[in-house]
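Rather than the whole complex, this shows some of its chains in their spots.
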């Protein structure tokens, strides 16, 4: 054979060999088991160890689950039932039944309103679907997504439907004003710009003026007892003088800037719309929604933030903070990419600071410090302060994710946008962000999962999320004193279900992105 | 070569570069560049890698800043004033080696984006214009696809159409064919030749000597940041004056 | 955006502040600066007013005053007479202790789980992914609480060791006691001559290094491969044990024993420390396992194949080709996991472990009411640790960067 | 001012413990019940006329002061000891004492401990951020014996650890010890040691600086005490508020004089306050008294007329 080949090189196969089935040792369950479980002494030992481990766990847990009691009023009654049934161990799942509402909604949310967060949750699934599965669901559904916050707010916190509706209307009107100003011809816009510019300039000057006064006041109150206080007091004094010197020029300059931009129109439109929405929210919201409500009352029982609790609280915190932190994260990421040292510096310091401290300390800030930084008469409730701090926390992490997305964009995209004459805002909004965000979605989802898990930390500042609920009212109650396995496993389970699904989604998405990018 | 005569070169000046210098840090990339381009001229720039060709044309639409000298494009002095930069960019189209299409937008959206947002053209009108130019580069049927679904040659043609939609008076090309497979190069060159025939002012960095011979009014040879030689294509290829050019041509034509 | 230097000097116009690329960014930054100052004015003014209204001030003098409370884990001398500052220091050390222990344990767990997850043993790899998914997707606080509850409720209390027929007994020939208050292990007592034993031990560690260097040199110079694993193990144990025996056991052990209410003697590892340590380790271990797996997977199959085609054996492929490369991928995320451990260790307060959040941010804050001061100080502590760790990480990354064109 | 805020809010934010049976604990339907809770309700009724217009904010030993200082709650009625430093340094205003208490120790009977001095080497469960924590340190130091503190956040956790044997001793206010023991499966297996190692006057407190508000809280408590002294109970409240021949009762219930107006409240403020749960004695008996499972004797908390310390300044 070998000889023939070497000499007569020419070889032509005339017939097609039919594919044959693989040899028996190559297929079937036996092969699988041999290859995957017992392919060597080490492997065999590992398999046996693993099987033993599984067996132990199973034998430990199964009777406990199987003998679980679902119907009892207290832990003693429950234990009695277990012993009565002759079992050695048995879980007291009755606590879940007994305290189900508390675990889910906290112990103060009105029971006849439980359907509201539920509906809000279900609608959320629908509202978020077009964002998560952009290919499957029509883009039109994004409208629902945009409306969702208003609906959810109303459902969960209750009160008059007219409040969120009026806010929504204000936003829509603002959008219309925006469009209107944009569509003005240059002449009209110049006039408007002059007016708005003057107004904004004056307003700014006033703000700065009060700021300067405030700084002076701070400087005065620090005192100069030690070298440190002397320095800081002087510093504040200097800042105050600086601001006194600046408030008129700044006002004029910003006014002029708005006027100067009339031709392009970007600033005029933005400032006008901002002013409009401020006026509407600050002065019209209350009266308008009040009047509307008195004409056609559509009201749900109002529930104060304090009364939110249980798993619902984790959900609220998670969803609200993540959604709020995305825009903030975008701004921070863009700021960190900026080539202006001051802006970049501020963003870097903020991000690194937040990432350097544990969430708990930020919650302490929300709990004990934030109130000192707010105007004396303002009354932020704890949940709002916590939302502020958690949002700051997650926005720093999201900013880092988005920065990765921005960095992953080829420089050519920026250059192409530049060479087409798009300005910074346009390029960012139309070219850069859509792509960067798309790349960042898996990362954002991961941050979201982490954050959602971290919402349990609010129990440390004695809020009654699901963990707080367990550690507080449930384990402390006479009925369920020192029950732990059942409730903690339940809490673990509800988190696992959500977090696992989200992380599976993010992995799916990553695969999608990998394949769809060419 | 015969076509060349038919193409018109007016004596209006489209681009005037005087005594332009540019540094990257301490590295002197462009040295004393003087170049005047008449309206309708078609200029091919060639030269070894790193000689500053890309940098030169990127300076013309202010993607890079220059540190000394003057660049006047279509009567507008390129200064650090944003308004001027905007004005120049809307008159100068640019076509990159790697196309740089926007992958998240369809072909049509790629083409209408700038007209709508920069020129404030109504969408409908912008789309008509875009379809016209897409037809011109012979891919109107791809309008609703995404860039990722097109071949390299098609993508480059879309990139050209995208620039054209802004109705630029000058087109800059930076090695538009070097990222392409041989078959696709032809598609793109054909499109460029067509453009040239319509009298578009063009500056094109390329090593496609066939293209240079066929359409260029002038070939510029750069080395080490300087314009070493410039001449009509025929002369340039057959009678290079400088030794550097000779060496370069021997390499480039040899392989 | 680019900035262009215009050689033609034109007179300055106000609009240039907005339109000229040279001044534009300055303008923006100036506006930003003013905005920051205004914000400071707002916040600072409120702070001053609120403090004044409450009759409070900002002062760190409380750090020097007597703390008055006791701490159950004192790595340094501390009594209730010590100052709040010292209490904070004790807490800080406790934070570092638990973070350090958890980092090491998490790394071990993570590496094992990550490698096993890539094992071709189906059941083992499934078990490991099960572990990873379960632990990653449940909040660490819940894990801490679960583990702590298990400890408290299932481990025997010291009183169970009492009596003629005790319900619980000590482990390992009565040397280790596992109770729901903690674990008690023997403590070495440094007798006469123990320095010598210690010296022998240290010397043998140096010896191991030298031996390994020698082995490598043999391979490089003479192509002789000397096995190193078992000799190293031997060197590690034998000389020290021999010295201990020869010198008549200068290092003796103090065994814990039940006296009064508690075990006394030996070293106490508090239950809260164990729960926190274990929970952090096992939780973070899941993340590290993922990093390890990703790191190993990041080394393309081509590398293994190329090494195999050169005739290298699997264990050498691992140690010479895959690991050195995988480490570069693994270590940066590993270090950020260490950071996470340090930050998450602040959850100590959920189990009553007296870390810095428990002392400074807990009891001190409550007893003195100095909320702003303590929280700021607390943040400063954590921030310093984080920045230090990231600083070293950056140095490491610079060092390890692959050379590229 | 706090009063205006409360009025405009229509709700009183009152800080209570996260749960000490008898003192403050939400029942199965989430309604707060207890001795401290009653004070909150009384104040709410005095101010707003409705004893249910209270938002109960559960606080731990840890969070209570910050909650009060930051304005999250208007008053704190959470078995909090009146101490010098809390009053002076932390800038709070104690408005009276509703329970005179002292720190006690609870141990399992099987340990056979008879005195706190026998606790050398014991492990002690203790709530962090409390006076008990400091007292404990002092007590053991002055008796020259050692102990292991196990710091714990809430009473319930302390109980849990104590019952599991993670600590030998549980120490806190004797009243709370009794209350929590009442909840045990087998209360008789645990003993309270005879030593009371500190004075723990527990009372409601408010922020420093708002004297009007402090007055309201102070005098609401005093009204409850005075009512007991004068025999005004929830039973005869209606009847007496129509007018009686005791001028002090009349002043108290607003049928005579204008004490309410001086406080900035309605004239029937005290009547509203008493209407919620009755006078001090009634509240005591209902929540923690001898008839309840907690079964505390009045002891020090008897009226001064009965030899106790409960004593209200006159309504005049």
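Each chain carries a letter (A, B, C and D) given by its place in the written order, and its residues are counted from 1.
The rule is short, and it goes like this: contacts are C-beta pairs under 8 Å (C-beta built on N, C-alpha and C of every residue); 3 or more make two chains touch, one makes a residue touch a chain.
This one's a predicted model, so the numbers in the text were calculated from it and none came from an experiment.
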Composition of the entire complex, counting every copy that the file contains: A x1, B x2, C x1, D x1
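Just so we're on the same page, only the chains that are shown with their structure count from here on.
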Per Cα centroids, the chain farthest from chain C: B
Which of A-B and B-C has more C-beta pairs touching across its chains: A-B
Distance from chain C to chain B - Cα centre to Cα centre, in angstrom: 57
Centroid distance [mean C-alpha coordinates] between chain D and chain A, Å: 41
Distance between the centres, which are taken as Cα means, of chain D and chain B, whole angstrom: 84
Residues of chain A touching at least two other chains: 368, 371-372, 418, 471, 482, 484
Multi-chain contact residues (two or more partners), chain C: 53, 153, 349-350, 365, 371
Chain pairs that touch, as defined at the top of this document: A-B, A-C, A-D, B-C, C-D
Residue ranges of chain B touching chain A (in the complex, touch as defined): 61, 63, 86, 89-90, 92-94, 96, 98, 100-104, 113-114, 117-118, 148-149, 162-163, 166
Of chain D, residues touching chain A in the complex: 5, 11, 18-19, 21, 25-26, 28, 30, 55, 57-60, 62-63, 66-67, 69-72, 153-157, 159-160, 163-164, 183, 185
Interfacial residue positions of chain C with respect to chain A in the complex: 1, 14-15, 17-18, 25, 28-29, 31-34, 36-38, 40-53, 116, 119-124, 127, 133-134, 136-143, 145-146, 149, 153, 343-344, 346-347, 349-350, 357, 361, 365, 371-372, 375, 378-379, 382-383, 386-387, 390
